[in-house]
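To keep things clear, I will list the structure first and then write my remarks on it.
Excluded from the complex is one protein chain; the other protein chains are retained at their positions.
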Amino acid sequence: MLRLEKRPQPSKFWNWATPVLAVVLTMIAGGLLFMALGKDPFAAIKMIFWDPLFSPQFAAYSRPQLLVKAGPLILIAVGLAVGFRAGIWNIGAEGQYIIGALCGAAVALWFWPAPGWYIFPLMVLAGAFGGWAWAMIPAILKTRFNTNEILVSLLLVYVAEKILAAMSVGRMRNPDGAGFPGSRNISQYPAASNQELIANTGMHWGVVAAFIAVIFTYIMLHRHILGFQVQLAGQAPRAARFAGVAPARLIVLCLGFSGAMAGLAGMFEVSGPARMISIDFNSYYGFTAIIVAFLGRLHPVGIVLAGLLMALTYIGGELAQFMLGLPSAAIQVFQGMLLFFLLAVDVLSNYRIRLSVREAV
Amino acid sequence: MDFSSINPVVLMAALMVAATPILLAAIGELVVEKAGVLNLGVEGMMITGAVVGFAVAVTTRNPYLGMLAAMGGGAAMSLVFGILTQLLKANQVASGLALTLFGLGFSALVGQGYVGISPPRTAKLNFGFLSDLPVIGPILFRHDPMVYASIAIVAGVWYWLNYTRGGRILRAVGENHDAAHALGYRVLRVRMLAIMFGGACAGMGGAYLSLIRVPQWTEGMTAGAGWIALALVVFASWRPWRALLGAYLFGGIVVLQLNLQAAGFRIPVEYLAMSPYLITILVLVIMSSGRARKSLAAPGSLTKPFHAAG
Partner (left out) sequence: MTEPLLAIEGLTKSYPGVVANSDVTFEIGKGEVHALLGENGAGKSTLVKAIYGLIRPDAGHMLWRGQPYAPAAPQQARAAGVAMVFQHFSLFEALDVAENVALGMDNPPPIRTLAARIREVSNAYGLPLDPGRLVGDLSAGERQRVEITRCLLQDPHLLIMDEPTSVLTPQEVEILFRTLRQLRSEGRSILYISHKLEEIRALCENATVLRLGKVVGRCDPREKSARALAEMMVGTKLHQPERAAHKPGQVLLEVKALDLRAPSAFGTSLKEVSLQVQAGEILGIGGVAGNGQDELLGALSGELRTRPGAVSFKGATVGHFGPTARRALGLLCAPEERLGHAAAPDMSLTENALLTGAWREKLVKNGFINARRARAFAESIIKRFDVRTPGPHVAARALSGGNLQKFVIGREIMQRPEVLVVNQPTWGVDASAAAAIRQALMDLAQGGAAVVVISQDLDEILEVADTFAALNGGRLSAKRPVQGLTMEAIGLLLGGAEGDSDAAA
């Protein structure tokens, strides 16, 4: 009979080995899934994980995409990780992402078509502010009225989606667009566009921002007393209060930070890869980033790796969709399974599995 | 704008139909939370139920088999959640989210071949002269059987929780799992069963959406209904009849909002469409603030993992 036995302290080895194990298990289960869909599992797995990077046929296009996709995922996930560590569950990053994009786009469209070096920086500020403000709603409701931040932040995603829809057919619609929904093309407006910084690398300002955020968060979490307080509040809320951590301050801080990061990600997206505000502008980065945050063990460096891996599944998934006819939803299932397996094998870092042989009674 | 097109009788009748999916999901989640477990995966279980129920109903041409299959699908999803959180001690919040993310993808995958198809019709019940009563008849007595089934489930849960030994044990487990264990109750078994009941109810709620309320399969069709059901449990303060009341109030808002859209009310459609979410948030705020808080009888062990030493 298998029995769980709590470890006296969490295993450092398994803490880092579990994500790898989860990825391997997901590949196996994913392969079975692809087989069930009538595809060659090995070809599909190779197409998802190998070809985008190394196939001579696809790599030239796919490789830059890696940073384009990983950038927003990492940016959002790093913000979320801080809150998750503190036990503050902002799961509405998708909404903050949308609002950040809307705010950034609003600045661009306001100035259009004037030139000016200050326009893009203003958009960055607006994007961060938009995400921050949207996250402040659950934060303030939580601190003032003790309202559950999980439900509020999530419900606000749907509200943000409706606002997005209203904007793309309403106030932000391109007046020269022949009545089609969607705003002007921001990426073609020089003063506001988030261009590729180094040709054919996918490197844009959003990626730069993501790496700055990673470094900043790393220092904050691992060297600064604030990071200690975040960790403490998440692990032992009563001890945190005893240590002098004000819960309300922490909630405002964590939700605000993750909101601002998500807003930034949205802003960089709309002015770059996504090009404009449209009804289907959002692409579930806000939710996928939750998986990225967990897969990266809520650690900034881990999140970078997890973000790149998840970006790979997006790109490889598109490739497999195009080449093998693998349904796009299969990749979503694949990503969901990854989180399942991760949570399942996580038991190894806190418990020992013992095979107990019961003597004859 | 033409308010005269809004018929209060039709509106009241539609309210019960609009409320049923979230009522089903909420009553299931209520039992889960009473057992001390928070399953945030309601949305994922609902949408799984919606697609599984739809597929089976279309294949067999029988909506009730579809409902049964949906219950099975929801329960199977919740079983995954149960294994993760109860046996493998995974974080409940993260596991619930995983369930939702997985469910959305899984349903999209399964539902690919079912877009644009009409499901078999579910007959409305006829209560004879009751159904013929003016006003009351169309509002109360001309619905499909699931509307009445959902009310029966609420009544059953209420009776079971408060007046039976099983219900008492479930509440005890949710209130203080260490004490329940010390008295010899199987905490994990009770919780697993509760989780699966919640999954089955959520699955049924999802199938009600795809088979009766809409009735059609579209990707992501639950559109937050699972989250609203979670909020409803808080609104209900973990009391079954209040969940019913909350669901019907909410159904009323949804229906009114749809009617206003149809009547060409001057506010853009998108703003009307966000009203259910905003109202849900507002209700959450009212329920969790100030004096109302004391009456919030949240189960004592909610979200706490249980590991028996020895």
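Lettered A and B in written order, each chain numbered from 1.
One rule holds in what follows: contacts are C-beta pairs under 8 Å (C-beta built on N, C-alpha and C of every residue); 3 or more make two chains touch, one makes a residue touch a chain.
Since this is a predicted model, take the numbers as computed values, not measurements.
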Residue touching the undisplayed chain, where the options are A:197, A:212, A:225 or A:353: A:225
Which of A:60, A:236 or A:353 contacts the chain that the document leaves out: A:236
Interface residues of subunit A (partner: the chain not displayed): 5, 8-10, 223-226, 228, 231-232, 235-236, 238-244, 246, 359, 361
Footprint left on subunit B by the chain that the document does not show: 165, 168-169, 171-172, 175-176, 178-185, 294, 297, 299-300, 309-310
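The working rule: only the chains that are shown with their structure count from here on.
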Subunit A-subunit B separation of Cα centroids, rounded to whole Å: 28
Subunit B contact footprint on subunit A (complex, rising order): 4, 6, 89, 91, 141, 144-148, 150-152, 154-159, 162-163, 165-166, 170, 287, 290-291, 294, 327-337, 339-340, 343-344, 346-347, 350-351
Subunit A partner contacts - residues on subunit B that touch it in the complex: 40, 80, 83-84, 88-91, 93-95, 97-98, 101-106, 108-109, 112, 219, 223-224, 227-228, 230-231, 234, 268, 270-271, 273-274, 277-278, 280-281, 284-285, 288-290, 293, 307, 309
